[in-house]
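One protein chain is absent from this view; the other protein chains keep their places.
Chain lettering (A, B and C) follows the sequence in which the chains are written, and residue indices restart at 1 in each chain.
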Amino acid sequence: MARVSSLLYERGANILHADQHVDHQLGLFFMRVEWELNGEADGSANLEPDQAHGRAGFDLDSFKASFTPLAAELRMRWKLSSSAQRPRMALFCSQYLHCMADLLHRWRTGELHCEIPVIVSNHRDVENLAAFYNVPFEYVPMTAATRAEGEARQLELLQRYKVELVVLARYMQILSPAFIDSYPAAIINVHHSFLPAFTGARPYHAAHERGVKLIGATSHYVTEVLDDGPIIEQDVARISHRDQVEDLVERGRDLERMVLSRAVRWHLDRRILCYGNKTVVFD
Amino acid sequence: MARVSSLLYERGANILHADQHVDHQLGLFFMRVEWELNGEADGSANLEPDQAHGRAGFDLDSFKASFTPLAAELRMRWKLSSSAQRPRMALFCSQYLHCMADLLHRWRTGELHCEIPVIVSNHRDVENLAAFYNVPFEYVPMTAATRAEGEARQLELLQRYKVELVVLARYMQILSPAFIDSYPAAIINVHHSFLPAFTGARPYHAAHERGVKLIGATSHYVTEVLDDGPIIEQDVARISHRDQVEDLVERGRDLERMVLSRAVRWHLDRRILCYGNKTVVFD
Amino acid sequence: MARVSSLLYERGANILHADQHVDHQLGLFFMRVEWELNGEADGSANLEPDQAHGRAGFDLDSFKASFTPLAAELRMRWKLSSSAQRPRMALFCSQYLHCMADLLHRWRTGELHCEIPVIVSNHRDVENLAAFYNVPFEYVPMTAATRAEGEARQLELLQRYKVELVVLARYMQILSPAFIDSYPAAIINVHHSFLPAFTGARPYHAAHERGVKLIGATSHYVTEVLDDGPIIEQDVARISHRDQVEDLVERGRDLERMVLSRAVRWHLDRRILCYGNKTVVFD
Partner (left out) sequence: MARVSSLLYERGANILHADQHVDHQLGLFFMRVEWELNGEADGSANLEPDQAHGRAGFDLDSFKASFTPLAAELRMRWKLSSSAQRPRMALFCSQYLHCMADLLHRWRTGELHCEIPVIVSNHRDVENLAAFYNVPFEYVPMTAATRAEGEARQLELLQRYKVELVVLARYMQILSPAFIDSYPAAIINVHHSFLPAFTGARPYHAAHERGVKLIGATSHYVTEVLDDGPIIEQDVARISHRDQVEDLVERGRDLERMVLSRAVRWHLDRRILCYGNKTVVFD
């Protein structure tokens, strides 16, 4: 912490926000620093550090050059990024559109700092919505039989649109290990239960069957083990004996929207750090 | 509903609160009615219907006589009780006393409408607390080897103290099927996780290991399958990557206190109805 | 309760859901009953009683005829409605569209059982959204000087479109007493604070200034006294010292969406009963 903040100080960086975390069990030290250049900031920049970076025109490459030896000496694993660079996010969905509609509206209103170059679906239901937000829509049919070609087509699209993050907004198909490997810690899914409870299909039916008093939703990074990836965010809602499965499905939609949009937001703001099978979400 | 409320009307009962529930899947109709006798109520009675019953001196037996044939005709399963009769509740615990201290304080302040004739533990830690609240304490050591005698001793105590409800306030021993059978839907336990996630031992360690963002606690009736009985109440608290297992244990204590005390409260007020493996908790 | 349920029983009504409430202070008894006709129900009908009514073709007028004398005898104030009749709801907004987009999406997905004949705004920002959902849009400019004509025009539109409920989805203009009187308990507003805290303008600024640890939002019926009408729903979100006013505004948008959509949903399902300056929201 001393060495990094000293270097930033020498380089005239003005720290806007810094957060550290120590994992005593694994003996790991985590640090996230957000800064702007002195004199470049103004009121709005202070309130929107993300833009500030861009305007400050901070020379990433030259900083990298002086930071690299320090990082090597301290045996850091590190990443340096400019908030002026907006990640390119692809949205996948099937026939349920509530998460999709929510993410697109948040993007339109400026809540999500990213580009959305493409929407991919194995159904045509989302086509109108995509058109309304002027996002290219790609229809990729997917059946057990055609999974291989389907995923090949999807990967080809992701490459063509230079996608850096894939968000599964209630996309009901299971991804192959090969697909997942091509986007490590860069595929975010929302599962409609409070994981690890009710993994797999029809979690609302399982929750109703078990008679729980709260239902939940979980956003997580996708790994090869179904519903087992690093958890990013979770939330719950109170239900009662009066609620039928249909009511849980409806109540759950609001939870799914919330936990997925928060996860996407945090990932885009580079606030999530994955290690082991967990996430650190910096303040 | 028509027939029951009509009978109550004829008998001069003044309905204070009524609640119904229909399970359309099973085709079951549930109803709970709370009443007092006309003219017997006053302001405080309205606010404390429980006492009102007692004061009203409603003749349960004579009402039972006229209600029985109606119930038979409508093929009801029913229960009639006077809130003047305070259930006799036994508290079991091991070495963690936070739930015990919470329940005893609530009882002392009048929140819990019951008698507490005895506190049973396989440790002596609770002895002072029991003495402070003037509740007889019975020490019953329990080891794998001595379980049989231990439970025999416990059952003998429950019988002697005329116990109707057993509350496991962080009692860390597993009960035998025989013991459980002797108190059907009358043993309440608190499990320190959001069931059905993290059943069994060390749920906080498991939650930390999995990297969940919320921890929970669950109060439920005890059945032969561990942590699988009808759920009465659940609640959760937000945690972060900063929280170690020790922090979860501490945060969790507040959840355990809340969900257990609510379950006990509702059971004592005869607001819980068990069916299948679920509970109906009437408003 | 006895007399009403008996009459329903005689008339062959099958009670799907009933809820009562007694206000002991005012000595008032409240009751809501939802039913279908025997033999008309099937599985899906049980799960969607609202549609069931319609299909059951229950003869409201004939039932009214037999219910009226009973109601008179018991001095009831009552309302009888068929869930087959979908209320006609007008949406008002200004330049913030998050609540509008949320309500329209919920309506499209079938969550809101109503017609939306018209969207009214003093800005043109909502025009595209209205077009996307095929809802007629009416632009009614509004300034201090032109309020009188503006409201006259709005009322004329509401009449033409046969509007029964007006929802102010972040509509930033104050309504005149005359306008409010023309829709008693039928104008729902969302205020972006936890009422009664921070009434009036810029509540998020006031909340930040005061240093609260939770922000809230409140949906309520509009009365002549600003932000003082019967509260329908409230919710809160945790904030910290890190959150600037801009962050509160953003966090608050989710609260506003939730509390307004719930209030609208409950009103459309005839679950809200207004009395004094309070609401009863039936289960």
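Definition applied: a residue touches a chain if its C-beta (ideal position, glycine included) is under 8 Å from a C-beta of that chain, and two chains touch if they have at least 3 such contacts.
Since we're looking at a predicted model, the values are computed, not measured.
When the full complex is taken into account, the listed residue touching the unshown chain is A:22, out of A:22, A:72, A:131 or A:148. Set against the missing chain, the residues C:81, C:95, C:128 or C:277 yield one that touches it, C:277. By the touch rule set out above, chain B reaches the unshown chain at residues 17, 47-48, 97-98, 101-102, 105, 109, 111, 128, 132, 240, 242, 244, 246, 250, 254, 258, 283. Although one chain is not shown, part of chain A still touches it, namely residues 1-3, 5-6, 8-9, 15-20, 22, 24, 43, 46-47, 238, 283. Listed here are the chain C residues that touch the chain not shown: 21, 24-25, 194-198, 210-214, 216, 230-236, 240-242, 244, 276-281.
Criterion: only the chains that are shown with their structure count from here on.
The multi-chain contact residues of chain B, meaning those touching 2 or more other chains, are 24-25.
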